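All protein chains of the complex are present and in place, except for one that has been dropped.
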Amino acid sequence: MSAVVTPGSVQTAEHSQSHRPDPNYLTHTKGFLSWALTLDHKRIGLMYLVGILTSFLLGGILALLLRAELFFPGEQMFSNDGYNQLFTLHGAVMVFLFIIPSVPAALGNFLVPVMLGAKDVAFPRLNLSSFYLWLAGTAFFLVALFSTGLDTGWTFYTPYSTLTQGPVVAATMGVFILGFSSIFTGLNFIVTINTMRPPGMTWFRMPLFLWATYSTSIIQVLATPVLGITVLLLAAERVLKIGIFDPAYNGDPVAFQHFFWFYSHPAVYIMILPAMGIISELMSVHSHKAIFGYRMIAFSSVAIALFGFLVWGHHMFTSGMAEVTTIIFSALTFTVSIPSAIKVFNWLFTMYQGTVSLVTPMCYALAFLFLFTIGGLTGLFLGSLSTDRHLHDTYFVVAHFHYVMMGGTLIAFLGGLFHWWPKMIGKMYNELGGQISALVVFIGFNLTFLPQFVMGSRGMPRRYAQYDKEFEFLHQMSTVGAFVLGMGLFIAAGVLLSSLFRGRKAPANPWGGDTLEWHCESPPPFYNFLRPPVVKDPYDYSRLVYDNRVGGYVERPEDRASGSHK
Amino acid sequence: MIQPWLLADEPASFWFPEQASTFASEVDWFFHAILWICIVFFVLIVAGMVYFVWKFRQRPGYQGSPEALHNNALEITWTVIPTLIAVWIFVRGVYGYLDMMSPPTETYDIEVKATQWNWSFKYPNGALSNDLHVPINKPVKLIMRSEDVIHSLFIPAFRCKTDIVPGRLNIMWFQAIKEGSFDLYCTEYCGTKHSVMQALTVVQSQEQFDAWLAEASKPPEDPIEWGKWLYERQGCKGCHSIDGSLVVGPSFKGSFGTSMEMSNGEKVTMDEQYIRNSILNPQTQARVNFAAKINQMNSYAGKLKEEEISALTAFIKSLK
Amino acid sequence: MAHSHANQHEHHEKSDGHAQAGHGHHGHHGFAHPSPIWQLLAVFFALLALTVLTVYQSTLDLGNMEIWASLTIATIKAALVILFFMHMIHDKPFNIIMFLGTLVFVALFLGFTLMDAHNYKDLIEPGSITPK
Partner (left out) sequence: MSATELDATHNHSHGHDDHGHDHDHPAWLAHHFDDAEQQFDSGKLGIWLFLITEVLFFSGMFCAYAMYRSLHPEIWTFSSQFLNETLGAINTGVLLFSSLTMAWAVRCAMLGQNRGVVACTGMTIACAAIFLGVKAVEYSHKIDLGLLPAGFYVPQVAHPEHHEGLSKWLIYFMVVPGLFLVVLTAWYGQAVATANSVQKQIAGPLSVSALCFFLGVGLGLYLESGEAAEHGDKAHVAASDSHEETHASDNHSEADHAKDGEHAKDETHAATDGAVSTETASADGHAEASHSADNEIISPDVNKPNAAGLFFSIYYCMTGVHAIHILAGIGVLTWVLVKAAKGQFHSEYFGPVDYVGLYWHLVDFIWIYLFPLLYLIT
């Protein structure tokens, strides 16, 4: 087999191909249209990244406003309605515009083909169109934001959503379009991973990030259409008064909850699974040791994806669901906890006897481990029926899913962003700054959400614009924490942005990763690989040594000479 | 500004408000059981994490070994043990749940009506109240209806909560074991005043409760108040609004003394006589816009005494 | 060139209206499976017959079995369409498994929702809400 493409040999390959002046995907063509009409998965991923980070900024600002409002029990700067619109938009923006596309669409689009050793995703046009669908959906949401204001909560529960004023139809159309954007991304990845694998890339040589993405895509394809029809029926409910969810016409509001959660619970795994994939990569690369129990992690991803479809009822334990259904759903809910537990232990033992380097991505990965454990464990209180009667729809739930969604997905996303930033942009960032940001985010996060568990079990209901005096102190802790958290995120943003201007040029392999993306230049050439990459065990670090001249890891000279790695 | 009834009642323990129902002790015990399980796992994981990070940190002269890629014994252990624990939690949870789901045969039934955004509780003797009054040590069953959107009745001190879905009867039961007054929240988002859709749960000894009930079911002296009281209890409220809005029949607001066109074409002014007649034999006179629906009102002859009718009249008069 | 090739392929099987015969000598693009005409027609007429059958069946009074009877016929028709018109018989096993797997998820969705709907049936009060 031909030699692995190392930075050196890429350079030589370059000169041999004079007809492509600059292979770097960022600069090989110029001008607005070359981006707006690009079919290159890397550029699309980058555009997604910009898009979702913008909406994250928006959602984050809304969150800070919410926390500020809750600093004192009574009405402060917002009326009740204002508050209701704020939390609705915070939820909707974060869920539909940020978390769901965050890892798959931004990092996934960039990484999947490169990690796989393919030239592009299977359907580049579909990929671009899914980005534009995302933009369109976002536009609908902004309409909802700047017109009279949406106040249904991101869950659109009927009959409230059919009775309330406000741009519910616009918002549901937004969700519908975003749904298709998400479906197309998932469809693209499944096909890509199935049919575009180069020779030697067998299922069990795929990096775990690909396994996670694959499982995620399955959920996206299977669950999202149901959301589509649900919001469509909701829109019809308002426009045509079809009354399927409206008790006034013998419709049943609980049916809406079934429809909605059949998507939205699996959606939780759309959010967390890719994050788990990132953590698997980060843990292994930065411990410079192969992942512990590769197959267990791979299979648990698929297991989570499939079990994820059987548990939607646990969002409805108090909503008058039949007893037998409730009990079955509770039982199924616990089955999901097991694969997650397995993953956590495997990540832990990946560090065992490794060589742990506490660079920024690793700091975030460790933070993830800490926070996700809390998030997962508190799920037990909500999965068990008797305690859930008390905790349902209180701040305990709010804290729980923020620990999973934010402490899990967001932290992993940031870790992944710091990890692959050099590869995407070609610049190194300030290490110390990154580590500080991780620390501040970690502290701020716990300060924000730990008090909310206590509030919840003491009976503080969620979605309250005003609250009883006895919760004031805890709310104030939470608010302070939120602003610390916000500061941490701004530090992170600053570190990354400043690297654009004064970061040193990134080597091909700054961390010593061995998955294929580290075998092409940073940033990668337009076609990713100038010749078919040689695929081997993605977690075999034995042949990599740190080279001070390159400032990153390279093949051991003798290996490079001998060529083959079998 | 803070609504007057948002009183502060301090939590009894770090995690929970006081235990005021038979469910509370079970729920709290179980909560703490799970809590300790979680703490054990959490400490193990975090301790392991910190230890590994420190022990295997990258440092000059240290070379990690790439072995230890998996260990079946270990992996099976950390699959099986969590599974067993999960099963226990599930089973235990179901017991508690079935308890909350199955009220005893002998219960004191209170009808709850949730509307945007207030609670109304109706007792077997027809008494109405906006705070929930219950006798101590007696199983109480709430039969709950909502007329607009989904609400959810939550009494933290009782550790119980049930959504109130419009179009359905929603049942919830509990047995109070502690006198005093406790918060009652709406926990299903229901719009503008969701966060102030609160009431008090007043647990009283049987005697106090009976006394309160007798008082609450007694009609007021003042005729107008009395009329309102009847209006709420005799079902007028179901069809006739007092705020001008159209429910089924005409609204009472500002109707007194106005002249109306009848279905047979003649004009009539609404006076005491007209009101009395519409109450006793409504079908004999229908306004032109309501002729179609007149069948829906049935006669109150024999159901209302004369002085009650005049009280209602006084009430309608008072609605300018 | 593939064009002309395909044409003589066509001549070849005009002689016997049977595509499989003309199949062997196209090893280099083995992924085309033209279905023979007789098969297409047979499936079509079978489908028509079943449609007539289901209409007739609806005139009989089968009580509760009626819905199941008509669903069974519909399912047979659907199967014919999938197997022959959508040539699932020639398709990759992965695609087949995937499609059939989907039906499992549909079943889950319907199953749970209906189970729930049935168990709270007696709590529903029709007409207790007036349309807004």
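Chains here go by letter, A, B and C, matching the order in which they are written, and residues are numbered from 1 within each.
In the analysis below, a residue touches a chain if its C-beta (ideal position, glycine included) is under 8 Å from a C-beta of that chain, and two chains touch if they have at least 3 such contacts.
Just so you know, these numbers come straight off a predicted model, no measurement behind them.
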Answer key for A:213, A:230, A:280 or A:466 versus the chain not shown reads A:230
Of A:222, A:441, A:474 or A:534, the residue in touch with the unshown chain: A:222
Kindly note down the residues of subunit C that lie in touch with the hidden chain. 2-3, 5-7, 9-10, 19, 26, 29, 31-35, 37, 40-41, 43-44, 47-48, 51, 54-55, 57-59, 61, 66-67, 70-71, 73-74, 77-78, 81-82, 84-87, 91-92, 94-95, 98-99, 102-103, 105-106, 109-110, 113-114, 117-118, 121-122, 124-128, 131
Need a quick check: the contact residues on subunit A for the chain that isn't drawn. 118-120, 122-124, 126, 183, 187-188, 190-191, 194-204, 221-226, 228-230, 232-233, 236, 240-244, 246, 248-252, 255, 258-259, 526-532
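By our rule, only the chains that are shown with their structure count from here on.
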Contact-richer chain pair (by C-beta pairs counted) among A-B and B-C: A-B
Mind checking the centre-to-centre distance between subunit A and subunit B? Centres are C-alpha means, answer in whole Å. 38
Residue numbers in subunit A touching two or more further chains are 163, 247-248, 250, 252, 254, 320, 323
Of all residues in subunit B, which are in touch with two or more distinct other chains? 166-168, 170
Per the touch rule, the subunit A residues reaching subunit B in their complex are 73-75, 80-81, 83-84, 151, 153, 157, 159-160, 163-164, 247-248, 250-254, 287-294, 296, 318-320, 323, 326-327, 330-331, 334-335, 337-338, 341-342, 344-346, 348-349, 351-358, 366, 369-370, 373-374, 377-378, 380-381, 383-390, 392-394, 454, 457-459, 461-470, 540-542
In the complex, go through subunit C and note every residue touching subunit B. 120, 123-126, 128-130
Within the complex, which stretch of subunit B touches subunit C? 145, 147, 166-171, 247-248
